[in-house]
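Handing you a structure now.
The complex is shown incomplete by one protein chain, all other protein chains being positioned as in the whole.
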């Protein structure tokens, strides 16, 4: 399991039986592979599918069946199709239990930036703002630092904010933070990761939960 | 043919091939029986049907298939069912070609009252306001005078107005009026009806079209 | 994790003072078994959002007769004379909306919108206490979304997950109401296996449905 798979597997543990789950592009997409077999969730795709199934074999690809990342998918029994307005009505109306999203940055109170880069033309927003606004619970999955080694958990966002909505849980390769009214709470370290490393690589201040999991084991 | 049937048959002559038509309760409902055989129209019912057919025989009544007057109906080939929000979206969005409505009163500029009676509790409005607002064309079918012999075409409405929308055509047992920017234009007298009778029984002022039909024949 | 319960279990969830959406256009598409169970219960002071209030002694008319309804929001109550009487006797509050405004307000409630502008009812009694606004030269009235604690709806078929399809003109307000309440209870004629309803044909996806009862069941 590489670190991205580790993050995805850790996020999968947060899902509950019966949850309606929307998975963003990138690490969130991997979550589908790690959902425990005793937990039945329903994957929602904002382009109009409830009940997304696994990726098809190349010979079974249906051009008319893709997910929000425009990748070919299948559907499970009990699935349904609907138009985009209906799909986003579901999202905005609070009918999606959990959305798992990637981010560019998270600030000290748990707001995220994940749609635009400063200095570049802003030509895409997609469904990110809708999902962030409407989902009952938001889990962020991300590498703790950028490719340049900068902390993604920052004091103040330098990237354009996606929503005033505060996320619920942040899962990185190094640690897990719960977001509460008083800010970020470190609740778990990944196996082999020290508190010092997390402190070093986290720009935003955070509280340390009284009893946090040190190196909780995560398996698929 | 009684006078109500006469009015309905006259209204039916206004319909064009391909029209989407909504028929109100009362005289408008009778219009369906007089649509010329070479004119194919599609009847819309605001409770969620496009393609309403004739009344069923008593032994073929389907409890789940009624029109907006809650009377049993049938559907024709090519019909469709939809929910109430979709149905009124069609109406408000201008996708109904013609609505034929009954009225309590019409004023001198062609606005109507057809939903509430002064002094009585106002406990029903239904779809009247929506149809009046959204339909591309509004035809009013009504007896020229009330049961008490009062003109229904009045200077000013004494009944609560249904919409600021001005109707397009008024068809009564006595005459037909086109509504234009400068008011009501008498364009037709019913067979055997004199201009004097219409003048006597019409409270609102009206213009007389240069060449109006005197006693145009209307047959089913 | 079955959603199937009895009508009795369903109405036990409803507390006095609840705001309840009830599907149907008159009695067509109305969840009559659920209403009958409510009529057997002790709940009162209900606020009902429904196009009509049944007929005298039928459907929601029973709840009116038994004085279980405090307020009704809908479009056409004139067809039940007992509603008119209860209103005149000040036993029942009534809020009247044009039918299209009502159905759109329920949809807006389920879709997480803050409200919308409709051209319908501008300049009428219905709009008297509402915000009017001119947009692109046309007059509109502001309408708030409608939401509820419960929706009691009627469908033709559910699968075991709660996906629903409806029956002809009995569809009416039911699909929107399925989206706009905290708890949605669907009364159905029939329950089928998952996979028996085509994904293209499902009108109400299962995420909207919390409980299912079978018509005529206790």
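Order of writing sets the labels: A, B and C. Residues in every chain begin at 1.
Here is the rule we use: contacts are C-beta pairs under 8 Å (C-beta built on N, C-alpha and C of every residue); 3 or more make two chains touch, one makes a residue touch a chain.
Please read these numbers as outputs of a predicted model, since none were measured by experiment.
Displayed chains that the missing chain touches over the full complex: A, B, C (touch as defined at the top). Check A:43, A:100 or A:116 against the missing chain and you find that the one touching it is A:116. Interface note for the absent chain: among A:62, A:77 or A:150, the touching residue is A:62.
In the complete complex, the hidden chain is touched by one of A:18, A:48 or A:183, namely A:48. Residues of chain A that touch the chain left out of view are 45-49, 62-67, 70, 75, 81-85, 87-89, 91-92, 116, 121-130, 133-134, 160-164. Residue positions on chain B in contact with the hidden chain: 17-18, 20, 40, 42, 44, 50-51, 75, 77-82, 88-96, 133-134, in rising order.
Residues 104, 108, 111-119, 133, 135-136, 138, 140, 144, 165-166, 168, 199-201 of chain C touch the missing chain (whole complex, contact as defined above).
As a working rule, only the chains that are shown with their structure count from here on.
Taking the mean of all protein C-alpha atoms as the reference point, the chain centroid lying nearest to it belongs to C. When you average the Cα atoms of each chain and compare centres, the chain farthest from chain B turns out to be A. No other pair of chains shares as many C-beta contacts as B-C. If you average the Cα atoms of chain A and of chain C, the two centres end up 35 Å apart.
Between chain A and chain B, the centres computed from C-alpha atoms are 56 Å apart. A separation of 29 Å divides the Cα centre of chain B from that of chain C. Counting only residues that touch two or more partner chains, chain B has none.
Across the assembly, chain C contributes residues 107 that each touch 2 or more other chains.
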